[in-house]
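Okay, so here's the structure we're looking at.
Here the complex is missing a single protein chain, while all its other protein chains stay put.
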Amino acid sequence: MKKLKIVTIGGGSSYTPELMEGFIKRYKELPLTEIWLVDIEEGREKLEIVGAMAKRMWKASGYPCEVHLTLDRREALKDADFVTTQFRVGLLDARIKDERIPLSHGIIGQETNGAGGMFKAFRTVPVILDIINDMKELCPNAWLINFTNPSGMITEAAIKYGGWSKTVGLCNVPIRYIMMASEALDIPIEDLNFKFAGLNHFHWHRVWDKNGIERTSEVIEAVYNPSSTKKLKGMENIKDIPMLYEQIKDLGILPCSYHRYYYITDDMLKNELKEFEKGETRAENVKRIEAELFELYKDPNLNYKPEQLTKRGGTYYSDAACEIINSIYNNKQTQMVVSTQNNGTISDLPYDSIVEVSAVITSNGPVPLNWGKFDSAPRALLQLMKGMEETVIKAAVTGDYNKALHAFIVNPLVPSGQIAKQLLDEMLIAHKKHLPQFADKIAELEKELTQ
Amino acid sequence: MKKLKIVTIGGGSSYTPELMEGFIKRYKELPLTEIWLVDIEEGREKLEIVGAMAKRMWKASGYPCEVHLTLDRREALKDADFVTTQFRVGLLDARIKDERIPLSHGIIGQETNGAGGMFKAFRTVPVILDIINDMKELCPNAWLINFTNPSGMITEAAIKYGGWSKTVGLCNVPIRYIMMASEALDIPIEDLNFKFAGLNHFHWHRVWDKNGIERTSEVIEAVYNPSSTKKLKGMENIKDIPMLYEQIKDLGILPCSYHRYYYITDDMLKNELKEFEKGETRAENVKRIEAELFELYKDPNLNYKPEQLTKRGGTYYSDAACEIINSIYNNKQTQMVVSTQNNGTISDLPYDSIVEVSAVITSNGPVPLNWGKFDSAPRALLQLMKGMEETVIKAAVTGDYNKALHAFIVNPLVPSGQIAKQLLDEMLIAHKKHLPQFADKIAELEKELTQ
Amino acid sequence: MKKLKIVTIGGGSSYTPELMEGFIKRYKELPLTEIWLVDIEEGREKLEIVGAMAKRMWKASGYPCEVHLTLDRREALKDADFVTTQFRVGLLDARIKDERIPLSHGIIGQETNGAGGMFKAFRTVPVILDIINDMKELCPNAWLINFTNPSGMITEAAIKYGGWSKTVGLCNVPIRYIMMASEALDIPIEDLNFKFAGLNHFHWHRVWDKNGIERTSEVIEAVYNPSSTKKLKGMENIKDIPMLYEQIKDLGILPCSYHRYYYITDDMLKNELKEFEKGETRAENVKRIEAELFELYKDPNLNYKPEQLTKRGGTYYSDAACEIINSIYNNKQTQMVVSTQNNGTISDLPYDSIVEVSAVITSNGPVPLNWGKFDSAPRALLQLMKGMEETVIKAAVTGDYNKALHAFIVNPLVPSGQIAKQLLDEMLIAHKKHLPQFADKIAELEKELTQ
Partner (left out) sequence: MKKLKIVTIGGGSSYTPELMEGFIKRYKELPLTEIWLVDIEEGREKLEIVGAMAKRMWKASGYPCEVHLTLDRREALKDADFVTTQFRVGLLDARIKDERIPLSHGIIGQETNGAGGMFKAFRTVPVILDIINDMKELCPNAWLINFTNPSGMITEAAIKYGGWSKTVGLCNVPIRYIMMASEALDIPIEDLNFKFAGLNHFHWHRVWDKNGIERTSEVIEAVYNPSSTKKLKGMENIKDIPMLYEQIKDLGILPCSYHRYYYITDDMLKNELKEFEKGETRAENVKRIEAELFELYKDPNLNYKPEQLTKRGGTYYSDAACEIINSIYNNKQTQMVVSTQNNGTISDLPYDSIVEVSAVITSNGPVPLNWGKFDSAPRALLQLMKGMEETVIKAAVTGDYNKALHAFIVNPLVPSGQIAKQLLDEMLIAHKKHLPQFADKIAELEKELTQ
C-alpha cells in the first residue's frame, strides 16, 4: 500500500473530528496511511482528548489509517505528503484579548480583522516561518494547506517570506456563499457557476445559471432587499446585521459576511460593544462551546462528529481542507476558492500578492480563474486591505514597531491617532509571550509604564 | 499690443485681490490686457466690492489692463486665453453645512475631505462641466486653471467627463511644505530639490539638497520628533495637532497637513467637535474673516492686498495660479506641483486618474516628473482615496444615489453603516438647491420624511 | 422539442462534413434542430455539393435535424443560437495570391502570418463587422464561434470594433499539441494537465502529469533533441523543419508549429521558395485537395466524412467548434484553448487584447486560466506580434494606407524598407476586389502604375 501521510499542526483543535470525518468520507479516493496530530505542550490535554476521539472515529470506519499524536513536530513532518495548519498561537485566551482589549477602547477587534486580526498575524507569522524551515528539511515536496487565520496573510507570509510556493490558504466562507446563492435562486449548486475574487474574508462573487445568464442581481435582491421574504443566513460566527441594500445594488456583485466589518462598521461596533459588556464576545462564546465540545469528546463511546461542532463556526472548513487535498492528490480539477498567488488574476493588486479566488485545483496546485479589474468602489477597499496586509506581514516578520503602528493607522477598523498607539502598546504588552520579534520594544514599553 | 485675456469665474471671491497682486507683480512677463471677473447673481454685491478694489489695484499699478465685472459668463469667456475657477457653489453657507451637519453626528465633515468634500464635489461637478461646455464653443484654446475645491476631483471631472485636457488643478498646500522643509533644514528653497506625488490634499514629498543628499528624514525629525526644538507650522487652516512620530518615521516620506484627517482621525475629530460646540468650525471662522475682509475692501482708498487676507487660509493659492499661467505663457519650465493626468507617473494609480505631482510647467502644459511606486502603507490609503474619488465623481456626474451612498461607505472619514445613509440623506436635503442631478431622489427623501 | 439553431457562414467550405460529423456525434448532448449553411453567390456550387452531402450525413444519422442551404445570410441568422464562421473572402485564389506574391519577392507569405495573414485580415475584418451588424438585429443573444483565419485578429476585431463580446475564436493547433505531448510522454491525454497562453498561431504551453510533476522539459527533449528517437509530428499543413534545440531548451516551454515562421524564418523561407518554384505552395496544394474533395462529395452515396479530408489540414478544427458549442450549451466546464479577451490573464499584454489561452468553457462563456508573465525572450516576440496585430486591425477597419504600411514594417516576416511598400502596393492591387476600405488608395496606385 502506497504511503500517504498527512500532518495536522494544531491537531488538538476542536475541529479535528470534522477533519477526520472528511478524510474517512473520502477514504476510497484518498487512502491515507498515516495521520499525525501535532500540538504543543500547552495543548497536550486537548490533543489527548481529541486524538483519542480521532482514533475511535478511524477505528469505527474500519479503514487501516494510523493516527499518531505527538508534541514533536519534526518527527511528525518527516516525509509528510500534506501538512495542514489549524493551530492558534496563545490559544483562545489570546483571541479573547484580541477581541476584548480593542472593545475596551470602543474599537472593533475581530480576530481576523482590525486590531485582533493584526495581532493574530503578529503571533502566527513567526511560527509558520518556523514550520516551513522544518518542512524544507523534512518534507520538501509536501503541500502546506493553511487554515490558520488570518488565512490570507499567513499564506502570503509562507509564500513570500518563507518561499514555500506549494502553500494554499483555505477558508470556509466561500462555501457558505455558494450555498446561500443556491438557496436564494432555488437552483442546485451544481447548476450554478461562480467566480470569486478578493482577499481572505474580503472577497466578492458573481453567479451564473446553466443557461449562461448572470443571476447575481437576483441574489442581491433575495439577500439584501429589505422587502425580500427569503430567510438567508450568512456565517454562524458573524452577527447577521443587514448591509445597506442601496449600496449593495450599486456594488452589483455579492460581498461576504466579513464585509459587514467594513460596509456597516458602525452598526457592527455597536453590537459588539453590547456583547462585550455582557461578556459574550465571540471569543468568549467559542471558549464556552469548546469546553462543552471537549467534554463531549471525552466520552469513550463517541466515535462520530457531534452536531454541536456546527455552532463552533468552522463548518465546512475541514471539508474544504479534505477536498483540496483530494483534488490535488487525484488531479480532480475541482473548482474551489483558495488563497493563492495573484500573478495577474486580479489586475488591481500586485503580481506577487496572495488573493482569494476561484481556482481549478489540479495535481500541480490551484490554477486561478482570471477575474480582471474591479469597479472603483470595491477596488478602493480591496487595495486598502492588501496594502494594510502587506504592512502587517512586514511588521510581523521584522518586529518593527513603527511599521506595526503604521499598519494600525492604515487598518480601517482602528481609528487613527493617539488611540491607535495606545491600543497597539497595550496589546503588545498583553501578548508579550507570543511576540518574540517585538521583545525589545515591549520591554521598553513596560519600562515606560513603570516610570 | 497682443491680447491676453484672463477670466476668473467666482471673481467675487475674497481671494481676488491676491490674484490681482500676483498678476500685477508679474505684469512685465505676463502683460495682461483684460481681466474678466465673473460671478452669479447671489454674488453680485461681493463682485462689485472686490471688483472695485481690483480696479483700484490695477490703477495704482499703472499698467494698462482692463478689469471687467460681469454676471454673464458667456460674454466673459469669449476668446479667453486662460480661465481660472475659484467659485464656491452655495457660497460659505454651503460650507458651513458641509462641516456642521457631519459634526452634529459626531463625524468629520471637512470641506475637501469626508462628507463635506464629497458634497462639495456633488455641487461643483455639474457647474464645471457646464463651464466647459461654454468654453468648447467660446474659447476652444484656453487653459482652465482650477482652484475650486476639491481641486483634484474637479480637475478629474473636467478632464475625464468634460474632455477638457487643457485643465490644470492647483493648490496652495505644496508651497507651504516647500517652505517648511526649507525652514526645517535652514537651507534656502532654491538650494533644495523636491518631488511630490499623491492626490490633492493627500500627497507626500521627498527633499534633496544641492549636493544630491536626500534630507527627507531630517525634515521628519525637525517636524515630527516630539523633542525637536524647531517651531514649524503647516497650513493656517488646519489645526496643528501632532502626527505620530513613529509612524511618520516608518513612512519615510513627508505627508501634508491634510494627512492629519487620515493619520490622526480620532484626534482631529475630538478637536473639531470642540470647535463645533463653540460655533467655531473653520467655515464659520472663514465667514467671519470674509465679512471683515469685505468691510476692508469697501474702503475706496485701499488699493493693495491687506494683511488680513493671510488668515483666510488661501495664501499662495493665487500666487500659484499666477505662476502657472506665467509659466505656460512664457514656457518657463518652472517646477510646480499640480493636479494633472497620471499617465503612469504614479504606478499605483490608474493611467487616466488625476494626480497631484511635481511637474515641469511648459507652454504645452505640465509635464510630470516620474514618481513610480509607493511602499505598501502609503499605497494602501492612496489607492483607497483614488477609488473613493472616482466613485464620488461618477455619482456627481450621474446623480446616482446608490453610488453616492457607496462613496460614503468607502470614504474613510465617514463611519459606514446606517449612520452613513442618514448623513447622506440629511445632506442631500440640506443642499437640495445645488444638486439638480439628485432632484428626484431628494424629492423622494423629503416625501418619506413627511410621512 | 426545444429549438437549437446553428448557422455556419461559409457553409460551402470543404470542412462542412467534418462539422456535420461532429454535431452528429454529439447529438444526444446537443440536440440541434436546424443547421443553416450560408454562402455567397461565388460559392453557390460548392454550397450545393457540400450541402447535399450534409443532408445525406444527417439522414444517415437518423436524427431529426433540418439542414438549410441559403445565400441569404439575414434569413439564416434570424434567431440563431450559435453562429460559426468558416468563410474565406476571395476563396482559395486569394490565398494563392497571399502566398505567391510575397514569395515572388523572396518573402514568406503564409496565410495567417506575414503579408498573407495581414491581407487575409484586411479582407475579412469588414465582413465580420458586417455579419455582427446583422446579428445585433437578428440574433442578439447568439454566440459567435469564429474559425476564420487569422482567427485571433478576427476575434479581436469582432470584440473590440464590433462590440460583440460573445465571440470565441477557435483553432485546431492546440489540440494537435495536446496529442503530441501525450505521445512524447506516453501518457494518455486525460492524465495530463496543460496550460496554453499566447496568441492565435503563436502560443506556448506547459504540461504536468497527474502527480503534479511538470513534464514540459521531457516533451522538449522528445520533440526537439536531435538525438531523440521519438517520431512526433506537428501540424499537417506546416513543413516539419526542426527548430533549434538549444533555443527551445532556453525557452523552457513548448512552442507551436507556427513558431517556425519566427524561430527559423530563414529555413522556412528557403523551403517555401522551393515549393513556390514548383508551383506547390500550400495554397496550391489545398486547392488541388479541395477539388478532389468536392469530386468525392458529389458522390450521392457518400454520407460520411471521407478520410481524404484529414490531409486538408483543418483536422480537429470542426471538432473544436462542436465541442465548444457543446460546452457552452451544456455548461460542461471543459478546458479548451480559445481566443478570448485577455483581462489580465497574460500580464504582458494589454487588458483588452484578444489572447489564445486555456479556459474553462461554461454556459457564460470561456473563463481563462490565469497565466501571468512570460520570460523576456518569448515576451519580446509576443508583444511584438500583439502590437502588429493591433496595427493590422486598425488598418483593416479604417482603410488607412499609412497604417497598413506601418503594419508591414512592424511584421517580422516582411523585410522592412522599400520592398515592404512595393509588396503592399502589389497586393492591394491584386486583392482590390475584396478591399473596399482601401478603394481610393488602390485607384491612386493603379493610376501611378499607368503613368
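Labels A, B and C are assigned to the chains in the order they are written; within every chain, residues are numbered from 1.
Keep in mind that, in the parts below, contacts are C-beta pairs under 8 Å (C-beta built on N, C-alpha and C of every residue); 3 or more make two chains touch, one makes a residue touch a chain.
The structure presented is a predicted model; accordingly, all values stated were derived computationally and were not measured.
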Inset, instruction - Using the contact definition given at the top, list the shown chains touched by the missing chain. - result: B, C
Inset, instruction - Taking the full complex into account, find the residue in B:Ser104, B:Ser165, B:Gln308 or B:Ser363 that is in contact with the omitted chain. - result: B:Ser363
Legend entry - Touch with the omitted chain, as defined above, among C:Leu71, C:Leu232 or C:Ile264: C:Ile264
Inset, instruction - Using the touch definition up top, pick the residue from C:Lys249, C:Lys274, C:Arg288 or C:Lys433 that touches the left-out chain. - result: C:Lys249
Legend entry - Residue numbers in chain C that touch the chain omitted from display: 244, 246-247, 249-251, 262-268, 376-377, 379-381, 383-388, 390-391, 394, 400-403, 405-407, 409-410, 412, 415-421
Legend entry - Where the missing chain touches chain B, by residue: 191, 193, 195, 208-214, 328, 330-331, 333, 335, 343-347, 351, 360, 362-365, 367-373
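In this section, only the chains that are shown with their structure count from here on.
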Legend entry - Mean-CA-position distance for chain B and chain A (Å): 43
Legend entry - Gap in Å, rounded to a whole number, between the CA centres of chain C and chain B: 55
Legend entry - Multi-chain contact sites of chain A, meaning residues that touch two or more partners: none
